[in-house]
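Omission of a single protein chain aside, the complex is shown with its protein chains in their original locations.
When the chains are written out, they are named A and B in that same order, and each has its own residue count from 1.
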């Protein structure tokens, strides 16, 4: 039996410039504290969020992030969805490999964010854009 | 414009990062530090990150850059005061801090720098010095 995910609150934020990353991280932190996420999981979530936001800026000139607090059974968590209208990712599996980067970076953004999150989902269409969803459970 | 202050302590430089770094600030810090190392002939850099809550790959790269640049002008870099949650996250992220040493706090970092630099000065200066600098 799959326990359904219940949406508790939703907030949208645009990340269009590098200066938007820090306020965005602070917003994520506020929500994480609200659901009493532990310090280590908070740090993991915000770091993953930071990686994904920077990725979005670098490859797609920014996009929209929705910050949602969700519950599944007795667990509560934060769901972040990053949506951009950039060039899309040609080979998602390759982009999820450590050390792969088309830009001049360490290539840790996507695979690192996936390791830091409890759940990770990516959809990308060439020429249309990319959507990345991560969930971090308060106790996971 | 914000600027991260660099303190001079004898032959070492101390930088305390207390705000979240963004591109401009980080690049300025890199440049200022290297200039300062040249000007003061410093042998070591201490970067205190005890007030930093988030280290992502961007910030990690800045730290590694500083380490590598310092090395080129013959100075060692020690990152001190990393918070436990940050360390756990960095390991999960898979981000190595290349080219820098680490220490628990400023005092221990200072001791580490002294031991590295003194050991180097005691030996023949022509020696090809290459410490293992990866963490």
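Assume a residue touches a chain if its C-beta (ideal position, glycine included) is under 8 Å from a C-beta of that chain, and two chains touch if they have at least 3 such contacts.
The working rule: contacts and distances are computed from a predicted model.
Here one chain is missing from view; checked against "Pyridine nucleotide-disulfide oxidoreductase", "RsbT co-antagonist protein RsbR", "Sporulation protein YqfD" or "Cell division transport system permease protein", UniProt names that protein "RsbT co-antagonist protein RsbR".
Between the chain not shown and the residues A:5, A:40 or A:71, the one that touches is A:40. Of the listed positions B:31, B:91 or B:118, the one in contact with the omitted chain in the full complex is B:91.
Within the entire complex, the positions of chain B that touch the omitted partner chain are 78-80, 82-88, 90-92, 97, 101-105, 108-109, 112, 135.
To be clear about the criterion, only the chains that are shown with their structure count from here on.
Centre-to-centre spacing of chain A and chain B amounts to 29 Å, using the average Cα coordinate of each chain.
Against chain A, in their complex, chain B makes its touches with residues 20, 22-23, 53-58, 60-61, 83-86, 88-89, 92-95. On the side of chain A, the complex with chain B involves touching residues 18-19, 21-22, 25, 39-40, 42-44, 46-47, 50-51, 54, 98, 105-106, 108-109, 111-112, 115-116.
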